[in-house]
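Rest of the complex left out; these chains stay put.
Letters A and B name the chains as they come in the text, with residue numbers starting at 1 for each one.
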């Protein structure tokens, strides 16, 4: 936790995809306070025309390099979310050449009992993992 | 926002997919009150057997043309959601030939701070976008 879905157009190399995934994880660790091995990422590549991403009238056009990052997580404080967005934008540009206009992030919130990380156990309830504070 | 995932079986042409996406966007604008350029859509096509969609005992069988529309959005009033479902059903039939039994819609709700539309900014908090009222 969090579980992060990354959707983007096909055309990037395996190395480019890995760099994106690594960068997203770095940002999660730094701004959301998750452990290094708290990493659950799924990338889905799409053929042309399967993603349409506009701008809600903000005044820019996205390129075909645009990325959607959808985060499913237990509650996170506003300050952590805003830092997460900022760092994603900075580091994805610096590490992966992603234009800052080409990043859409959306977060969905659940809670401790909504996660089982293996063995059918509920590790936040059993005490195997510390309860995640809304830090 | 909303971010809309559309899942369906492979076999439609690019033009047919585009018509579905356009129709979903028209319905969002008309019933959810979003701006025209508030458009974030991801279509995923699946091979046969990867989607199983039954009927909860309502008494119909879906065809292999069935579509799942999953909407991630800030809060929407009941009246807007129900109008959205109705219009989707009507317009997808009229514009795309989708049988009305072949449409499943599910909505997940988050809030203003859960969206960053670009540049690592939180446009609903910064005032760049008007806060979405539960209209």
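Just so it is clear, a contact is a pair of C-beta atoms (placed from the backbone, for glycine too) under 8 Å apart; a residue touches a chain by one contact, two chains touch by 3 or more.
This structure is a prediction, so every number in the text was calculated from the model and none was measured.
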Here 2 chains sit in place, yet the whole complex recorded in the file consists of a number of copies equal to 3
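Here is the rule we go by: only the chains that are shown with their structure count from here on.
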Dist(centroid_CA(chain A), centroid_CA(chain B)) in Å evaluates to 21
The answer for chain B against chain A in the complex is residues 1, 3, 14, 17-18, 21, 25, 34-45, 72, 108, 110, 113-123, 125, 128-129
In the complex, chain A touches chain B at residues 7, 44, 46, 49-58, 60, 62, 68, 70, 78, 81-82, 85-90, 100-109
